[in-house]
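A protein chain is absent from this complex, but the other protein chains hold their places.
A, B and C label the chains in the order they appear, each numbered from 1.
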Amino acid sequence: MTEYLLLILSAVLVNNFVLTRFLGICPFLGVSKKLPTALGMGLAVIFVMTSASVVTWALQAWVLDPLGLGYLQTIAFILVIATFVQFVELALKRHSPGLHRALGIYLPLITTNCCVLAVAVINVRNRYDLAHSAVFGFGAAAGFALALVIFTGLRERIERAAPPRAFRGTAIALVTAGLLSLAFMGFAGLVKM
Amino acid sequence: MFTAVIAIGLTGAACGAVLAVAARLFAVHEDPRVEELMAALPGVNCGGCGFAGCADYAKAIARQQAPLNLCAPGGAETVQKLAAVMGVAAAPLARKVAIVLCGGDRQRAARKFCYNGIADCAAAAAVGGGDKLCGYGCLGYGSCARVCPVNAIEITPGGIARVHPELCIGCGRCVRACPRRLIHLVPAERFIHVLCSSKDKGPVVKKACQVGCIGCTLCTKLAGGAIKMDGALAVVDYAQPLENEAVIEKCPGHCIVKVPAT
Amino acid sequence: MAEQTQPLYVVSPSPHIHAGDSVRRIMLAVIVALLPALAWALWRFGWNAARLVAVCVSACVLAEWVARRLMRRDAGIDDFSAVVTGLLLAFNLPPSLPSGMAVAGSVVAIVAAKQVFGGLGYNPFNPALIGRVFLLISFPVQMTTWSEWRIPAPAPGLEALTTATPLGLLKTSLGQGVMPYRFDAATAWQFFLGWKNGCLGEVSGLALLLGAAYLFYRKCIYWQVPVFFIGAVAAVAAVLWKLDPAHHLPPLFHVLTGGVLLGAFFMATDMVTSPITRLGMAWFGAGCGLLTMVIRVWGGYPEGVSFAILIMNALVPLINRYTRPRVFGHGRRG
Partner (left out) sequence: MTMLRAARRSPGGVHPAYRKEATQGRPIENMPLPPLLRVSLSQHLGAPAKPLVKKGDRVRRGQRIGEAVGFVSAHVHAPTSGTVQAVVDWPTPAGGMQPAVEIVPDGSDEWAADLAPCADWAAADSRALLARILEAGLCGMGGAGFPTHVKLGPPANKPIDTLIVNGAECEPCLTADHRLMVEQAAGIWTGARILRRILNARTIRVAIEDNKPDALAAMEQALAAAPEADAAIVALPTAYPQGAEKQQIYAVTGREVPSGGLPMDVGVLVENVATALAAAEAVVEGRPLTERVLTVTGRPVARPANVRARLGTPLSDVLAFCGGLREPAAKAIAGGPMMGLALPTLEVGVAKTTSGLLFLAPDAAPAFTSLPCIGCARCVEACPMRLLPAELSQMLEAEDYETAEAYQVLDCIECGCCAYVCPARRPLVQHMKQGKARVALKRRQQQERKAQA
């Protein structure tokens, strides 16, 4: 059991997908204006990444490997991820239109979110079994959500700052994200993978 | 190669089936025209039409609850596009620009006290009634300039707001931002304006400002109905044409000016 | 109507009197509070300390002046905040660090961590710590070479000189399960007085406490952050020490070594980057202490104070949001 815990800990703190592996930056910047929206995005990404890890593992183990179609990995994974995202979008539009409108373009963009594809590919490369893939998928998504929530808090603070004209808007957000990842480097070596 | 096509084809088919079921489960009705109307609007979200943004204005048009010519930034061609989508003929909209009806900057208007507080017109007006002796004049703390989406309003070194007509898109945000209601939307081609909004009588205005309207009514005679008196204040009626430049020299209060038209 | 009886009155919103304090006086108070630690550093490390402090402070002030001119803002250096950042950055550097790196750290601290956000009050992260962590990650070797100090060897009578810091020794030797040296009252007193190596400002606990007392007197810091910070460090260390005395040192060791005292009283209590509610300060301090111990015991770096404070700085907006006091007239019967 501690093995799974360490896996999650390493995915959330040590190799955080956003702050250490620098993946999923566009929704990280796009959705970090208001906290409720960020929480909504975090949950959506957790659902998509966890389920995508499971399904992509199944796809790899039962379809691609036996048929020797490893080279089709990316296309198949994207196909599955897109389906999940479309599913989430329809569900959200039906059950919470407010969150759907707030997330706006960034919801369908989860398909192109590199975190989702990355977790699927890493699962395959590290030869994780089903349980490990699911746990790692969940850990990676939790890391993304944690970084997103912390960054949204920071973003609401620097919205009130007065950076020079050239740094207003996304530029100052990127500088802050850089400093945040500098801080997260403290967790380097925390878990002996 | 053949097995690859079959494998990916089947996966695709499975995903398609899942989505088909989901689409029926989560069906939501939405008026298709709203997207088209949104495309026609400039998307500045300036609120000039009185709605919270282009999306709300589009929804209101789709429900036939709003006229088509409210979008000032869009101007005439937007009105045509909206009319096309709704299949309705709509009257074109004359382009309007904002103008600040006050000319008394720090050198020409006396001050009542030295103000010390937030550099914002609404805040300054609430402290001691504004630091200008004239109770109606522009305080020059830039509330309008900060609100303008296209930076068309400049606060002159003399501390008064001046609109650059060529930049103004007529969205009307500055009109709402000015606590003293000095900014009005006027037809773009007009170039003669009475730069004063003080309703005080002549002697009071003379003590407060060197370029105030002292209510001598001379301009109303010369302009032949295009300028009317509102108490002791001359007000231009923009519905009537006004070409007679003689008003500018004859005005003893020096408050009628020629603003270069665009 | 109203003739001018005398020169125009000044009219402003209420209140019309003031307690008298200003940002400048607060920064001066912090500088005065840092003097004891500075004196000990000069005495203990000699010329190196003087060089580093001079380089850092002047680099910070110059960087701020140039940045403000580039941003066409008023030259904000008269509030001494750049001097404070320079001093604190110098206190976080090993004495033997080359001046060029110190200048680089200063420029990053002032420009990247403060002025780019618009100057004092807008920066979410503590500038001095950003400078230090930047240097630690960019120049790991130079940032971890220390001066010698006399080590109380495990067996009595044996004396040895080493250049590793107490924490550095702990990290390396404990890895092989060997206790580096005995830690008893005499050693604790030696550490507290300052007879150990480490960064310029963190060596002498006594000097830091003197400065902290002055800050409390001038009401520049509140007790919540330092007490919960040191409390959390001591608590975690005590639990680990109880569970496995062979591999962990007592809590007093963890409190007296590394940057805990400097961090708790001067870095974490930086007004701009710490919470504004008392409850929030408590959580902030506890968080800093916990993360410090996590990094020290399980992390890759021997010292975790800088990273812990920076990570907690990132959480400050969330802390401020969720620790709001109950407004008068709300809650019970409101």
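Keep this in mind: a contact is a pair of C-beta atoms (placed from the backbone, for glycine too) under 8 Å apart; a residue touches a chain by one contact, two chains touch by 3 or more.
It should be emphasised that the depicted structure is a prediction, and the values quoted were computed from it without experimental measurement.
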Displayed partners of the chain not shown (whole complex): A, B, C
Subunit C residues touching the omitted chain (full complex): 2, 5-7, 9-19, 21-23, 25-26, 118-122, 219-220, 222, 271-277, 281, 320, 324-330, 332-334
Residues in subunit A touching the chain absent from view: 159-160, 162
Sites on subunit B contacted by the missing partner chain, in the whole complex: 112-113, 116-120, 122-123, 126-130, 135
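The rule is short, and it goes like this: only the chains that are shown with their structure count from here on.
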Overall pattern in which the protein chains touch one another (line/ring/star/complete/other): complete
Leading chain pair when contacts are tallied as C-beta pairs: A-C
Inter-centroid spacing, subunit C versus subunit A (mean Cα positions, whole Å): 33
Mean-CA-position distance for subunit C and subunit B (Å): 51
Subunit B residues counted as touching two or more neighbouring chains: none
Residues of subunit C whose C-beta touches two or more other chains: none
Touching residues (chain side subunit A, partner subunit C) in the complex: 35, 149-151, 153-154, 156-158, 160-164, 167, 172, 175-176, 179-180, 182-191
Complex interface listing, subunit B residues touching subunit C: 111-117, 127-128, 131, 133, 204, 207
Touching residues on subunit C, where the partner in the complex is subunit A: 70-71, 112-113, 116-119, 122, 124-125, 130, 133-134, 137, 291, 294-295, 298-301, 304, 306-308, 310-311, 313-318, 321
